[in-house]
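Below is one structure. I have some questions about it.
Of the protein chains in this complex, one is absent; all others appear in place.
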């Protein structure tokens, strides 16, 4: 397959704030390699302690994504495989913040209480790509500490179908604001195609984040992200799935958090059953003992939980999606 | 400190089904080493595919614990540190099962639906302690696969105080059915003392379990568990906490699952702040980027989520609980 | 104010399945009276026991609304008041059903379990408008019983703003699938305007429904609905609100259900404070003792709870939204 390489760097007014409801910014084909520049969740407007997000940002201009990309030959009922080849911070710094009535340890517009919001505050992190470190500086004392750099894409998805256009803050069957560290280089994401061309878009990079993204905001960065796509014809995918060299992973997006857990595990049980030939209850049993359940976010409109299992803990599994993960991994490793 | 070693092996009619409301079976002192024999969650009555739990077990005689142990000098307002020195499977097999209307991927007595229950089925696992493996056998096909052996205690706690006696199925501030793989050998558990003597009890060993214990049942085993206890006078602990050589961990128990997440992270933020001197929002920020959030169970009356952080990712932390983890670790490693 | 009367009857292919993302079907002005024909949630395709919804309907062509109507002079930051003058069943029958994995007493795509769905079944009700009755017939026995006819609009809303287009199945700040019996004739609905022209649309009539709409489906009817609209300039409204001659009511839409309760009560406390001059905690206290909390739905993607209080139980309340409820009530009662 001849591969093309497409580079896309959005102008400020090209940034998108929904999945769905937008015209494509470029066309790509199975096997193409796509280099996408993404802005951070604040549109790059929060650069120091004085840039309080609620003052410098304006709703709904938050969490911009680059795209959408029209993937040729992708039609409803297909699956789009997106392999993340690299996620590179575009600047030597990242930012995080508290944000009024947003996050897991504060009341919110949904978990509404009569209490005033927490103080809004900005943290600026140093990113040292060579050392693979991101440096936290306390704001109220002199403490600082290095954390491992672990760049990821927070928001990636396709158009949701059903004539809908969803805010990029949201995660659902179409992907979106999944906010899991698993979306790092080396991972393949599977998304069910809902509209012609799939309409892939991505953004919201994090230099790293904790599980659950407790304060509502990761170490937010602009990125240059390289990915390869392939359309898997005639194979539908309901909820977002991931594959790494080691694991297969299903993602559930819902409130309350146990429903996100249920969705992810229901899907992983079905996937395990399909790959191994185990009957449903045997697969349920095996995942119950062998599964991991990393939490993605507990702050966005839909929380995310992952259900993951090592492929080596499955009895004689067949290749997922006909081996596309391995193929795309080779594609991006090949000579460009 | 002179240490004694106490061995306790309950007769069948000595098993306890509540935390609280029971007289002690033995007295122990700070520095004592305690070897406790524990039965499995079925009281050892499920031994093969024909032993359906709903038929061979009778409510409320499920999830028995061994104890309670009266810890001398433990008083309300103190903390009891319990170091797990070893958790050894007592038999060469373990069992798991589905159970009618119990588990994460079925309706339950609380998440009540009009659907009939899933089929009740028993899985018997082989345990190979030397190889460190536990072997899954499918029931509906010939598949089998080895999983790493990772023995843990599912249920451990003290009396709840407030004149309450709580079923051993429940997890709450007093500990109880925490159901997390972190309760393995090498971990120290901190529990706030609510009644005189603390009244420690434990049971419900698992050869291993997945995160969330999706089907509601781990690989259930009887164990011989060795532990060392120490009373930390005048230091209260609200929610259960853990410490390993690498991490400090807070545990939240609640429904919905996000509240378990909130409790655990609220507690870990406070703990981090206390150990490092970071102010609350700085600690919130750091945990948001550096924290892990393993799910314990999503099947028991109260779900459990852990909030964990590497001590090396905290800036200049002081020792937790005055270094008791290290002390107890040495205690159990010393000559007996 | 000169009033016009506008009648709109959609052709089948004019039905809308989202709020937002659609061009208007008509323009209306403050003071206009609008007669809208609405289809039932099945698009009129379920007419007898053999018409199983999952077979005769096709996603996303469910829950159609009539509209949107562009309301002149309505701009973001305004409030649209919509007074329901009459909701009249358009046929002598209504239908209800179970639907696979939809409803409160079944597992769903979110509360995902491994159990098979409940049996899909259709109930046809007789509607006797003169007697004010709707007749239930059992499907598995000869029983039947009359219930009071209480026609209502299940789904009504404006475009959501933020470039979003939301499925008509959803309820949120823009209104939508609110599914509360309070949306009957005599009620005024207040919706915050998010886009120019507000883009009002409605449908999904019920001859009646129970609180929570347990099985997921009311007694579904096509209606002829008459309403009057007025734009309240410069007054924003965050969550949908209702006013009747007797009560003021706030609506919260969220999962889990307690968040819907919180939103509604948070909003009603603020509204009470504003109308009476009580401080926030006094208003909180009064609503805590005087408030009602009817549940709307416990089946849709966002559950709905209402917070209601009798105006006579408020100390010296001023008129809500400058008395628009009384004005519109008179408008529709006046000579046409």
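Per-chain numbering from 1; labels A, B and C assigned in written order.
In this text, contacts are C-beta pairs under 8 Å (C-beta built on N, C-alpha and C of every residue); 3 or more make two chains touch, one makes a residue touch a chain.
Quick caveat, the model's predicted, so the values are computed rather than measured.
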Identified contact with the non-displayed chain, of A:30, A:66, A:79 or A:106: A:106
Residue touching the undisplayed chain, where the options are C:6, C:26, C:45 or C:293: C:293
Contacting the left-out chain in the complete assembly, out of C:194, C:241, C:265 or C:329: C:265
For chain B, residues in touch with the removed chain: 17-18, 20-21, 59-60, 109-114, 161-167, 252, 254-256, 259, 262-263, 265-267, 269, 280-281, 284
Residues from chain C at the interface with the omitted partner, ascending: 96, 98, 103-105, 118-119, 121, 123, 134, 136, 138-141, 143-145, 147, 208-219, 255-258, 261-262, 265-266, 269, 276-279, 281-282, 284-295, 298, 303, 305, 313-316
Chain A residues touching the omitted chain (full complex): 105-107, 111-118, 256
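To be clear about the criterion, only the chains that are shown with their structure count from here on.
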Copy pair chain A, chain B: interface residue numbering same or different (half cut): same
Relative to chain C, chain with the most remote C-alpha centre: B
Most centrally placed chain - per-chain CA mean versus overall CA mean: A
Inter-chain centre distance, chain B versus chain C - centres from mean C-alpha coordinates, in Å: 47
Shared-contact residues (touching 2 or more other chains) in chain B: 105, 118, 256
